[in-house]
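The complex appears here minus one protein chain, its other protein chains still in place.
Coming up: chain A.
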Amino acid sequence: MSFTKILIANRGEIAIRVMKTCKRLNVKTVAIYSEADEQAPFVKMADEAYPVGPSRVQESYLNIEKIIEIAQQTNVDAIHPGYGLLSENAGFAKRCKEVGITFIGPDYTCIEKMGSKIEARRTMKTAGVPVIPGTEDPVKNVEEAKKIANEIGYPVMLKASAGGGGIGMQVVSDDAQLEKAFDGNSQRAKNFFGDGTMFLEKVIENAHHIEMQLLADHFGNTVHLFERECSVQRRHQKVIEEAPSPLLTEKTRKNMGDAAIKAAKAINYANAGTIEFLVDEDQNFYFLEMNTRLQVEHPITEQITGIDLVEKQLEIASGKQLDIKQSDLSIKGHAIEARIYAEDPKTFFPSPGKITNLSLPKGEHIRHEIGVEEGFTVTPFYDPMIAKLIISGETREEAIQKSMEALEQYVVEGIKTNIPLLSLVLNSKAFQEGLTRTSFIRDYIYPNGK
């Protein structure tokens, strides 16, 4: 059964990205929008659009019952959750199932299993996937944390089990720092996620953040679509991603792909998913977490494999069998994604406001995913990412060169953006040499703070 109409429970560039594939496949689209997004481009692009509530996400894009109500009234076959918002909310996926609307993503039980970082670690360790040395159970208090930290050796990473986006996460180098950080991070995690459970992991030095893209159907077929290197981050969020990674050897790539497939099979995963790993410069890799949804940076994988991941998501969710085998897949060329954030390029503070001028670079090797337009006001209610610039090249050098050229021609006026930072990264010798560690911005761009 193919879908004839789907609802997109998201906003901005990702709503548009999903609609592009739907239009190509003749699938009708329903958008939902908050008060702040009434004039947004994704609302105009949809075949139908309905208000979902006030500007704050809790009252609109996270309002599960309202979204289900709109989905039922518009008679859609399925709901695509995009990324962020409700995409990894097991309760939402379960609710969709209860009312007989297909959730375009994995079964809610997979989301539950991977949503708790402690449980995910345990599951992966059992499945034989390497995990970062650390605690298997929640750390009860700071005394126990100190004991464990001394066993695995400082520096250690203090993490919130329910965490995400770097919240509740801190590197500590000794007992005193751990004592100072424990309660505060636990409290922040409790405030943000309603769960203050903490655990500890050893810090992997000179680590790269590299993730494997997976596709799995409901018939036990699972393939990986190679890796994305996502090490260049600010505030623990990705800024520039590339595929393939300049670090991995062919052997490590294969081993990580096999491990990722093993991880997915261990939880009977179906749909698109991503296994994030930390990889050190000796090619050792460790499971970090699984993202049970489409990733922000999925376009670079599409560029090097020629596969439309959203199309595959729809096919898998509608019950079709995967029509690609691992042996069909290969890496063609190199792709880089630069995320355009509405923020100060030095302090990383948000910069909401009206876009007074917008002019995008054009070219065959350039792909834009963008959620705004000239005259649109970027509001303070949502994530600061307003667009993604995706560049393809025959080689890494060519992709970097073309990315730098494209960024020079990328004009956004009226708000501050991180474009100057993106240019600094791509122009740096360290990036060009592939020294893209997770500490990149601190090591090479702003060594004196930030």
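The rule is short, and it goes like this: contacts are C-beta pairs under 8 Å (C-beta built on N, C-alpha and C of every residue); 3 or more make two chains touch, one makes a residue touch a chain; residues count from 1.
In this section, contacts and distances are computed from a predicted model.
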Per UniProt record, name of the chain withheld from view ["Nitrate reductase gamma chain", "Membrane protein", "Acetyl-CoA carboxylase biotin carboxyl carrier protein" or "ABC transporter permease"]: "Acetyl-CoA carboxylase biotin carboxyl carrier protein"
Contact residue for the chain not shown (choose from A:D217, A:E276 or A:E343): A:E343
Hidden-chain contact residue, picked from the options A:G128, A:G306, A:G319 or A:P380: A:P380
Contact partner of the left-out chain, one of A:K5, A:K20, A:R56 or A:R367: A:R56
Positions on chain A where the hidden chain makes contact: 56, 165, 191, 235, 342-343, 348-352, 379-384
